[in-house]
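One chain of protein is taken out of this complex; the other chains stay put.
In order of appearance the chains are A and B, and numbering begins at 1 in each one.
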Amino acid sequence: MWNYIAKRLLLISVVIFGVTLVSFSAMYLAPGDPAEVIAFARYGQDLSAEQIEAVREAEGLEAPAYIQYLNWLEHVLHLDFGKSLISSDDILEEILLRLPATAELALASLFLSLMIAIPAGVLSALKQNTLLDNACVFTSLLGVSIPNFWFGLLLIWLFALTLRILPSFGYGSLENLVLPALTLGTSMAAVTMRLTRSSMLDVLKQEYIVAARAKGLDERTILIRHALKNALLPVLTFAGMQLGYLLGGTVIVETIFAWPGIGKLLVDSIFARDFAMVQGCVLFIAVLFSLSNLAVDILYAVLDPRIRYDKHD
Amino acid sequence: MSEKKLNIREFRKNRLAVLGVLLIILLSSLALFAPFISPHDPLEQKLGKRLEAPSSEYPFGTDDLGRCIFSRVVYGTRVSLGIGVLVVAATSIAGTLLGVLSGYRGGLFDEIVMRGVDIVLAFPNIILALVIAGLLGSGFTNVVLALSLTQWPVYTRLVRGQVLSLKKRAFVEAARALRASNFYIMRRHILPNCMESVVVLGTLEIAHVIIFAAALSFLGLGIQPPTPEWGSMLKAGIPYLRSAPHLTFFPGLMIMLTVMAFNFAGDGLRDCLDTETNREVMAG
Partner (left out) sequence: MSLLSVEDLDVSFRTTRGPVKANEGISLEVEEGEILALIGETGCGKTTFGKAILRLLSKNVKLEGKIFFRGRDLLALSEKEMRRVRGKEIGIMLQNPSLSLNPVLTVGDQIAEIYRWHENCGKKEAGKKAGEMLELVGIAPSKKSEYPHQFSGGMLQRVMVAMGLALHPGLLIADEPTKGLDPQTKQQVADLISGLVRREGSSLLLITHDLEVAERVADRAAVMYAGEIVETGSTGEIFSSPKHPYTRALLESLPGKGLRAVPGQSPSFVSPPSGCRYHPRCEFRMEICSAIRPQLLEIEGGRQVRCLLYEKDAGLDEGQETEQDTGQCMGVDTGQDTGVDTGQDTGVDTGQDTGVDTGQDMGVDTQ
């Protein structure tokens, strides 16, 4: 198992390094003269050429690309992501300030999604080809195809504007969390349900299920003791993909519901042309994603005895 | 070695898949014959007829600038399908070729390509596309470019996996023994065997790309008004969500139907493949 984990760690390091390169390019390739942008933010409208040049020198913006990259990387490793081009706030600080909101949304959505998808997937597989199964499959096909931004708007229209029982935007109470979490969670649930179902169907065909029946065990015991763990392992591996969807989805959902998270920060920064902030957000999100994937991989290694205990010779 | 022949018969049995294909044909017709199908000019503004509910004259009603929503939705098909097809064509070709080369040659080249794949995939899809679109600006070509840069890795990964297992198969060994050139082997033996799963992945990817493109436009990047695009139409409808929900309803419905069509068709194709290729496409 440790072999496996060590390999994953090495891989992740290389990937994260590449991520920093890409993130840096976001800022470097941005249109416009960064010195000008910073100067404008600092001194306002009437800029003189000297002011711009002064900024350029101070920020080291005349150095060749790779020097700038290394400088930036060094700062990043010391957890200094730089300052916002617009507000001059510390970038990392701003991101961390918004992390709890995004985390709250992500976790709530994930929880909701699993609560819906796994029982539905299992039941659907057990009662294959019945009305329940067909309904679940069709609903999940719908769920996979529905754009979450449209779904969010529909939910707002129904619950906030027509029924008026939930707020359409804002942050703070549980009420505020419901619609955003529902939006993000149900689309995820559709994908997870399909996966759980097919995984379960696969498992139920296996010989060890017949063997369990041959011992005289009843269906319920077979399901819980033998089938579930095997069926849910593949779902776990796809959790990685889900996390990506989750993080990406927060961008849209936070924008619709004015949820003060990292996703909204990213979108706002793009429109504000604050590419330093964009760079910081993108780096943060990508690293977060990579580390979560690593965590999932480790979890999987621990749970699957075939990896945990390498085959003896 | 072509299992595609069997597929068509299996495919027909799958009602959802057939429905998907029919829908795709319908949507393509809408795109092709948009000028004949739309009752009005999608760009024509009639400020005296703003925010009208659906009627016989305006089947989907009018938007905040008095434009016929139905016409805009129909013309929007061109944009979405256009982006979908272009991006998938570009990425599938590039990604597949890269995957074949990478898998077949192995070694350092393979390692580098796979790390490239990993790095691009380390960014949640839409976030990378968002940033690239943000850098490039809005517009059709920029959207196509942004999405192409983010979507190619899935093909590379899929194809490379297939190539690795194909390399070990007997007929490749035989070709090598006959001193066939590497290029020949790749062209005649390896590539054709990967095509089926690439087609399946491509179909499903069209659905993804259409949603992403709409999402980008919805956020304010991507395609912007006055060009009719479903995502930006959704965005425009938000201020009127309570008073005139039809602005948001119909474009969103179109997105859903289009995506469903490609998902059904893609799923149907995938179910026709044998189980081994099945699992890899699912992972892709």
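Assume a contact is a pair of C-beta atoms (placed from the backbone, for glycine too) under 8 Å apart; a residue touches a chain by one contact, two chains touch by 3 or more.
Only a predicted model underlies this, so the values are computations on that prediction, with no experimental measurement involved.
Participant: Where does the absent chain make contact, in terms of the chains shown?
Facilitator: Those shown chains that the absent chain touches are A.
Participant: Looking at the whole complex, which of A:Ser25, A:Thr139 or A:Gln206 touches the chain that is not displayed?
Facilitator: Residue touching the chain left out of view: A:Gln206.
Participant: Kindly note down the residues of chain A that lie in touch with the hidden chain.
Facilitator: Residues touching the hidden chain, for chain A, are 206-208, 210-218, 221, 225-226, 229-230, 233, 304-306, 309, 311-312.
What we mean here is this: only the chains that are shown with their structure count from here on.
Participant: Taking the mean of the C-alpha atoms as each chain's centre, how many Å separate chain A from chain B?
Facilitator: 21
Participant: Going by the contact rule set out above, which residues of chain B touch chain A in the complex?
Facilitator: So the residues of chain B in touch with chain A come to 16, 115-116, 118-128, 130-131, 134-135, 137, 207, 211, 214-215, 218-221, 231, 234, 237-238, 241-242, 245, 248, 251-252, 255-256, 259-260, 263-264, 267, 282.
Participant: Along chain A, where are the residues that touch chain B in the complex?
Facilitator: 11, 14-16, 18-19, 21-22, 26, 29-31, 141-142, 144-147, 149-150, 153-154, 156-157, 161, 195, 198, 244-248, 251-252, 255, 266-267, 270-271, 275, 278, 282, 285-286, 289-290
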